[in-house]
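With one protein chain held back, the other chains of the complex are shown just where they sit.
Order of writing sets the labels: A and B. Residues in every chain begin at 1.
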Amino acid sequence: MTYDPGYNFAYLDESTKRMIRRAILKGVAIPGHQVPFGSREMPLPYGWGTGGIQVTASILGPDDTLKVIDQGADDTTNAVSIRAFFRRVAGVATTERTAEATVIQTRHRIPEHPLTEQQIIVYQVPMPEPLFRLEPRIAETKRMHALADYGLMHVRLYEDIARHGHIATSYNYPVMVNGRYLMAPSPIPAFDNPKMDQMPALQLFGAGREKRIYAVPPYTGVRSLDFDDHPFRPIRAPHACALCGSRESYLDEVITDDSGGKMFVCSDTSYCTERQTAREAAE
Amino acid sequence: METRYPGFADPVLDAQASFRAVLEAMSRPGRVQAVVAPPELPPGLSPAAAAMLLTLVDAATPLHLTAGAEAEAWVRFHCGCPLVEVQDAVFVLDPAARLEALDAGTEEEPENGATLILEVAGLEEGRGWRLRGPGIRGEHRLQVRGAPEGFLAAWARNRARFPRGVDVILCAGVQIAALPRTVQIEEG
Partner (left out) sequence: MYVATKGGEQAIGAAHAWLAETRRGDTALPEIEVAQIAEQLGLAADRVMAEGSCYDRGLAALAVKQAKGDLIEAAFLLRAYRTTLPRFGASAPLETGAMHIRRRISATYKDLPGGQVLGPTFDYTHRLLDFALAAAGSAPEPVPEAEPEPGNTPRVTELLAREGLMQRETPSAEEPGDLTREPLSFPAPRPVRLQALARGDEGFLLGLGYSTQRGYGNSHPFVGEIRVGEVAVEFTPPELGFPIEIGDITVTECQMVNQFKGSRTQPPQFTRGYGLVFGHGERKAMAMSLVDRALRAEEMGEEPVAPAQQQEFVLYHSDNVEATGFVEHLKLPHYVDFQSELENLRTMRETALNAAAE
């Protein structure tokens, strides 16, 4: 293992790591509760995953294998950039294969391949407060979380149903964690929400600009908000992947020409590649 | 008072390994983990407790410690933390401390609830207490030898005030197990 000798292992200084580690532990002990932390100014811009990067930097060790995805893909520019950052400052092994990774940092997706007890998934979070569109004042939302007063959110979802016949939220769909805290799952598609429930892996969430860390321990109840007569339903484009044929995975829509041509391909590139390879091997 | 006892052999990587052990312990209550201990210990501290202090405590976290003068000198030097009374502490290492005496945080800021580092005689998975809650699929069993008198009753009261509460790291030798405030414990 070699890393840039100009910086401490994994970039952050030890006292910053300790501060973040303490916040992570309290986050795990209070599932879904946002713990404020002294987020540092990172060499990448806010909005580019500084929260996730600080969480990853604080947990990462030399024996870890890191996977970084953005929009489900390992080769999106920002995923490439973050992976290169950790290769440089921590010298860790990296992988694109979900099953090989011990730490997965993600923006906007949960991999299709089910995660295991040996893995930690770190979400990059832009807005940790699930209520921010309804109440922008943090002092107010803090009070609502203290009282578990989530009436506002139920009213909003109900208004959706009244207007559109169903809940019109398709990503960053609010969840209740362990029956107590309302939590923003980060802008993953609602399609991914069910994967969070009773997940064997530990889920950590870092919001750098908003300076909040939160967590969902393994095997913890994560329920997407819904109503008895309007149950939660994940949305997925009703097609098969044009590359691997999957009818289960979340799909990206790709425009192929300017006369209405389009196709659908897996957003999880690692999953898609593995399926294609397996199919070729079988042929 | 100076200390002649060292900290971690590798302050960066040993702290990382010990943190992952306690993160795993807190995430999967009742599962026993091993820490990386400093090469030599001041009297009064188990290897696991010493590793937890080095991993988590610093100038920003007041500590309540009743492990003797050698241990105090050691934490002052290696952690640089203020030593305080139990109710003002973020971390507490005191076998006599009652859970109710520790800061439990507030409804708005439950993360300010303190962490109790509790030295016990032994930890063993697969038998003993029955643990349920977040981090546990079904049930974990954990045998804790040498837990304080009346601990389970105190724990039930601690759990009842969620989200306020205290979290516990149990230490025995180089082993740890954790009890986050969410965990429900029944006598085995």
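Operating definition for what follows: a residue touches a chain if its C-beta (ideal position, glycine included) is under 8 Å from a C-beta of that chain, and two chains touch if they have at least 3 such contacts.
Remember, predicted model here, so these are calculated numbers, not experimental data.
Among the chains on display, the ones the left-out chain touches in the entire complex are A.
Only one of A:90, A:157 or A:188 touches the chain withheld from this view, namely A:188. Looking at chain A, the residues touching the absent chain are 7, 13, 36-43, 45-48, 50, 70-73, 75-81, 84, 107-109, 126, 136-139, 164-166, 168, 170-172, 187-191, 209, 211-212, 235-237, 242-243, 250-254, 256, 263, 265, 267, 269, 272.
To be clear about the criterion, only the chains that are shown with their structure count from here on.
Remark: chain A and chain B have CA centroids separated by 29 Å (rounded to whole angstrom). Of all the residues in chain A, the ones that touch chain B in their complex are 8-9, 14-15, 17-19, 21-31, 33, 35-36, 58-62, 117, 142-143, 145-147, 178, 180-181, 198, 200, 202, 216-221. Listing the residues of chain B that touch chain A in their complex gives 11-13, 15-17, 19-20, 22-23, 26-28, 55-61, 106-108, 110-111, 113, 115, 134-137, 162-163, 165, 167, 180-182.
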